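As you look at this complex, bear in mind that one protein chain is not there, while each of the others sits in place.
In order of appearance the chains are A, B and C, and numbering begins at 1 in each one.
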Amino acid sequence: MSRKSKRSLKEKFSLKNSMVKEALSEFLGTFVLIALGCGCVGQAVLSRGEHGGPMTVSVGFAMAVTIAVYVSGGVSGGHINPAVSLAMCVTGRLKWTKLPIYILAQLLGAFVGAAAVFGIYYSALMEFSDGKLEVTGPNATAQIFATYPAPHLSLVNGFADQVMSTAFLLLAIFAIFDTKNNSVPKGLEPIAIGLLIIVLTCSLGMNSGCAMNPARDLGPRLFTAVAGWGMEVFTAGNNWWWVPIVAPLLGAVLGAMIYVIFIEIHHSDHQSGEENEAHAKYELTNMA
Amino acid sequence: MSRKSKRSLKEKFSLKNSMVKEALSEFLGTFVLIALGCGCVGQAVLSRGEHGGPMTVSVGFAMAVTIAVYVSGGVSGGHINPAVSLAMCVTGRLKWTKLPIYILAQLLGAFVGAAAVFGIYYSALMEFSDGKLEVTGPNATAQIFATYPAPHLSLVNGFADQVMSTAFLLLAIFAIFDTKNNSVPKGLEPIAIGLLIIVLTCSLGMNSGCAMNPARDLGPRLFTAVAGWGMEVFTAGNNWWWVPIVAPLLGAVLGAMIYVIFIEIHHSDHQSGEENEAHAKYELTNMA
Amino acid sequence: MSRKSKRSLKEKFSLKNSMVKEALSEFLGTFVLIALGCGCVGQAVLSRGEHGGPMTVSVGFAMAVTIAVYVSGGVSGGHINPAVSLAMCVTGRLKWTKLPIYILAQLLGAFVGAAAVFGIYYSALMEFSDGKLEVTGPNATAQIFATYPAPHLSLVNGFADQVMSTAFLLLAIFAIFDTKNNSVPKGLEPIAIGLLIIVLTCSLGMNSGCAMNPARDLGPRLFTAVAGWGMEVFTAGNNWWWVPIVAPLLGAVLGAMIYVIFIEIHHSDHQSGEENEAHAKYELTNMA
Partner (left out) sequence: MSRKSKRSLKEKFSLKNSMVKEALSEFLGTFVLIALGCGCVGQAVLSRGEHGGPMTVSVGFAMAVTIAVYVSGGVSGGHINPAVSLAMCVTGRLKWTKLPIYILAQLLGAFVGAAAVFGIYYSALMEFSDGKLEVTGPNATAQIFATYPAPHLSLVNGFADQVMSTAFLLLAIFAIFDTKNNSVPKGLEPIAIGLLIIVLTCSLGMNSGCAMNPARDLGPRLFTAVAGWGMEVFTAGNNWWWVPIVAPLLGAVLGAMIYVIFIEIHHSDHQSGEENEAHAKYELTNMA
């Protein structure tokens, strides 16, 4: 075998290996996100407010995001969200060829994370509703896993809600990682993202639970369909299920674009070594 | 064309461009502040306390400020508040010629931010009050957008409240950015400012909602006047509307002065390279 | 005049100037602490729980400490508490000659801070109790300013409570600033101290409000005695007033001693330049 083909083989192996690494990382990160995040909703719902409420769900889910980004940030950028990965592709921060792997890993992680919540709260779920797993009504538990629209919400308003909230998410993530802006010091970005999730759930959580993440919503929804809640998880809320998949993808690209147009393209090229900066920025923005 | 005139032209263009950049940045920052901050109030009011309360509004609004300063901090200093911009001008940290542009951008951003909250919660607003948009009474929703005084509050007390709370805001901001004091590490100032907003809303929020920001109050008030609440948004609370404009401007200058007189002018000139320090301080204080 | 006497004069002036600087700094810091901290209690009490509760008081008061330490940390160490200053003297981190000045400045700052709360909530105080300023009963408002023991609390238990809680305060402050331990990065100590206050108020706040600070308690108590609540502020709770003065002073020294005996004296002398370290430690521990 010639030296050239040997090197090419190694490069091939290394690339494949890198993809496996990143897939494992996104899987584990999204698993942590859903197991701990949906666990917070579970605790508030299943204790009928005694052990949790709006504040524990908001702060708890936010810190679940923080921990999930710490787990997966260094290896795969800690996207844990197909909408984030898409925005990174659109702005040249992630290779398009990696996108399907990222999304698949995120979806699988979310599915298994939902199963973990189901396991941890199996006794509580059985007692809560006398063994019945319901999607609507006073004993509904499906909303522990996936999001459902509030009764007042029109479909157009719900779609706009998910586009806008995900746009705010990405706009802020881009600011947090923009080293030419007042970016967060390295190693603390996951905490800043957690603080961002607190405000998003406190301000935009009322309409439909603020999914902003197709994997976070579809993974647990698929799990509940299989685990005993049945196909009503798809039909409920006027067939709501597709909204938290399509709208966040649009919103993420919109938010990234708004940040680039309003802030990023106006950064002066002359300040402190453009090429190094651009490189640093790529690595950093890749992290959420 | 001579080389000299060419350079002069470039400088002119660069200056103009810098102003556009900063205006875009202040617009986007204040837009984010109002859309997410007033969104928190909206969620608490429209869910009649089920999805929010004093704690979600205080922490949520504070983190909205944090995110807004991350978005606009690097380019325009992240003032997102005419009272802050005025205090920066008075203490020589911002050019007076920039003040009108900053204020206009902030006011526009707040107006559009209020429109975003209106859009996101359109369904909820319609259901909350059967389609009526009211300024006072049990179904009032105007307080989601602008601030109104509590019934017990006298006008003098309300004016003093806004002067003092904005004075505390600026006093603390000056401390947070004072590199000769125990200042916050670069890139974390927006989080410290968020923590500051938490205490201000928890301690001084009861009288009149703690606006401390003419743009945050007037922008959304103008929007509500146009969007269906009518001119009562100006007459309510004994013509309250002008207080959160005038009092914060006075309070901001007062707070900045107190910090300078009690702390800043006493810093020793001899410690670690005065000129560099002064330069660094200018850039840093410019950031909030 | 000879060169020697001239230098001596300058030194004298400089010392005096340094004392004035530090006194102003402690005054302003303690003023901010009480105005914002007691403001949080005021908001919860005067709104009868509508705009605040245990969580807003705990988090709000803690962030008031954070901001107060940012304001006064760089110049005077941000003690804002005679018990902290005493512990710093006992462990050789503050000159004994400075102690009276520090305590006086802290006491004055607390008194004026209480007056600010009285001013900001004058309308609310008048409405709350129909103009009567009461120390006990359902319309009591004196507890906004100073602390009073819960009915169940024996005097011995109350004294022990204040000794122990202040001991925990100092023990943790010494850890936070100990550069040979895993100390907090420079500029973030005030935030760590705020987090410490959150746990102290959540865990030890029930017996008697967790004053842990003679100035924080006596200053506002003196103000209420003068401002209309009368001498009952001293007789209430079985003449409670002297406990939050004496017990914290004992507790602070106890806590500092525990930290030194259990951790500090065991640090290896050999690691990374003893003298420089010791110097750095002095400056850092001096900061809270």
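We take it that contacts are C-beta pairs under 8 Å (C-beta built on N, C-alpha and C of every residue); 3 or more make two chains touch, one makes a residue touch a chain.
Just so it is clear, the structure is predicted and the values come from calculations on it, not from any experiment.
In terms of the touch definition stated at the top, the absent chain reaches A, C within the entire complex. Residues 54-55, 58-59, 150, 152-154, 157-158, 160-161, 164-165, 168, 171-172, 175-176, 178, 180-185, 188, 192, 195-196, 198-200, 202-207, 258-259, 262-263, 266-267 of chain C touch the missing chain (whole complex, contact as defined above).
If you put the missing chain back, the residues of chain A touching it would be 17, 20-21, 24-25, 27-28, 32, 35-40, 42-43, 46-47, 50-53, 55-57, 59-61, 63-64, 66-67, 69-75, 78, 116, 119-124, 126-127, 185-191, 194, 287.
In the analysis below, only the chains that are shown with their structure count from here on.
Annotation: omitting chain A yields no split, and the remaining chains form one piece by touching. Chain B maps onto chain C through a rotation of 90 degrees [Cα fit, steps of 5, range 0 to 180]. The two sequence copies chain A and chain B touch through a face in which the numbers common to both fall below half of the numbers used overall.
Nearest to the overall CA centre, using the mean of each chain's CA atoms, is chain B.
In terms of their C-alpha centroids, the spacing between chain A and chain B amounts to 30 Å. In chain A, the residues that touch at least two other chains are 55.
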